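In what follows, a structure is listed as structure tokens, so that the remarks can point back to it.
Every protein chain except one is present and positioned as in the full complex.
Chains: A and B, in written order; residue numbering restarts at 1 for each.
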Amino acid sequence: MGTRTAIVGVGQTHHTSKRKDVNGQELISEAVKRALQDAALELKDIDAIVIGNMDHFEAINNVDCWSIDGSGAFMKPIMKVTTGGSTGGTLGSCAYYHVASGLFDVVMAIGWEKNSESDTQAAISTCADPIVERDFFGGAIGPNAAEYAMYMEQFGATQEDAALVAVRDHNNALRNPHAHLRKFITVEDVMKSPVLCWPIKLLDSCPRSDGACAVIYASETTAPKITPNPAWVHATAVSHDYVYFGDYDWEMMPTLRTTVDRVYGRAGITDPLKDVDVMELYLPFSTCGVVWMDHMHMCSLGDAPKLIRKGVFDMNGELPINPSGGVLSTNPIGATGLIRLGEAALQVMGRAGERQVGDVRTALATAFGSCYWFEATVLRSTKP
Amino acid sequence: MENETILEVREKDGLLILQGVIRVPYTWAAGAVASRFYAGLRDRRIYGIRCPTCRLVMVPPKKTCHRCFGDLNDWVEVGPEGTLQTFTVVHYSEPELHPLRAPFAYGIIKMDGADTGMTHLIGEADQRALKEGLRMTAVFRDKPEGNYLDIRYFKPVKGAK
Partner (left out) sequence: MERVAVVGIGQTKYEKGKTKNFAELSYEATRKALDDAGIELSDIDNVVTTTNDFFDGRTIACMAVAEAAGSYGRDATNVEGDGTLSAFYGLMRTLSGVYGTTMVSAHCKVSEGSPRKIVNQAFDPIYDRLLGMDAISSSALQARAYMQRFGITEEQCARVSVKNHGNARNNPYAHVPLDITVDDVMRSPMLAEPIKRLDTSPISDGACAIILATEERARRAARKPVWIRGVAHCADAYRLGERDLAWSQPLETAARKAYRMAGISHPSREIDVAEVYDAFSYMELMWYEGLGFCDRGEGGRLIDSGVTQMGGKLPVNPSGGVLSAHSVQVAGLARIAEAVLQLRGEAGKRQVPGARVALAHGTGGICAQTHCVWVLSN
């Protein structure tokens, strides 16, 4: 059996479109220092570090080696993990496995990105296969737009349903001092915003942000000494799929379903609406906040719009989603998934400030990226 | 689109080999510490930064000490001369990378008053006569651009042995 593991500290920078005042190492060190402060630890207490980002977004090779001045990994073990958009989730699980293995006691995961330093869409388009798909693959938005167009056709969902998700996440961000976009919006604002790739409009989409996040994991012997309320990791799961975008099964979303089924199964969740108190979901577009609800077993296929219209996922609803404002308000890609984990942990620890959702016993965080890869983690206030 | 993938096809053993180039533009924010370092070079002065804990003076300077992990802001002017720690004479050419034509030399120079070495180019030197401990001084670019080559290279101090 592995060592039981908990999140004990979270630090993040403020996220914004351009951090011209700091270089990458300095950005990273801001998040690291805040995480150490949050956990009342010193760098010497950290036994190992994992770091991740998207190489082509800053053009720095061997980021683990380069990061030392910011990550604090001098004379420590450091490794880099990366899986595209889901990197933040991958980082969290990597830190978790470090501790769960019994080989390390306190481990820090660091996700960061300076999206402002490259042409993000140009850099991301090189993820498509150079022989088959690179010539016509135009970044991340196309597949998600097609997904929602299909969903509207099949189930009678509307663009306004997606706009309700955008309004929820954007307005939640008003309570999060770290969030990048913090502006009150209405459904009308979303509907009137420019169409990027029909039916997705500007306010349905995530921004590009500069920012970093660090999350500290500790073993069951150490965690309670660091904080009275650790956020215990009950389960993590990942599912990756086909290499070619054209091969994905958009109707059944097998990777999302597999990930969710695994993580619910491992954590004993049968009815997410009742069994989970808050979710921090990697929703890159508001449309995903509609379609993916079905596959996450919140309702029967096609019923997500009804729940959204009822406000089930709002701050005061049955299952608040993205109290932090989510990815729609903040998206430093390599950090985005780790921010979900950090925010979910803060909710469990009861330290989420103005964005705290009542009494949280169980939280779920997800990450999404690459070719419909999903990662999910269940955190609880009780030991597994 | 800025990411240009130029595709050519040639045939090898009946198999297609595609050729491409990825060109993505980048900017890199230097941060306040490196910005001040480059401002110093404009005045032909080399600045390092001292860690209040381990007392090491680091050149080029940085915001955080990798050993002590505290923020640094104790600026120290170093040089103008330094000592060659180690070096290599490069005999191959990589025109898109190398600022000088081969054979040329790289060295690590510890500026007087500094505790860490600066990796840089060596110019105006008899490459056969390079040795550890040689006294070196910076040769600055006439029109500074705010990058590492505002020091063109280091050269041996006249008459130095």
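Observations, loosely collected:
The rule is simple: a residue touches a chain if its C-beta (ideal position, glycine included) is under 8 Å from a C-beta of that chain, and two chains touch if they have at least 3 such contacts.
Note that this is a predicted model, so its numbers are computed, not measured.
If you put the missing chain back, the residues of chain A touching it would be 1-2, 23, 52, 54-69, 73-84, 90, 93-94, 96-98, 100-103, 123-124, 126-131, 236-243, 258, 262, 369-371.
Interface residues of chain B facing the missing partner chain: 12-13, 15, 17, 20, 22, 26, 28, 30-31, 34, 58-60, 66, 85-92, 94, 96-99, 106-108, 110, 116-121, 132, 147-149.
We take it that only the chains that are shown with their structure count from here on.
Chain A contributes residues 19-26, 29, 33, 43, 56, 58-59, 68-70, 72, 74, 114, 116-119, 122-123, 125-126, 130-131, 134-135 to its touches with chain B in the complex.
Of all residues in chain B, those touching chain A in their complex are 1-3, 5, 7, 18, 20, 22, 24-34, 62-64, 66-67, 69.
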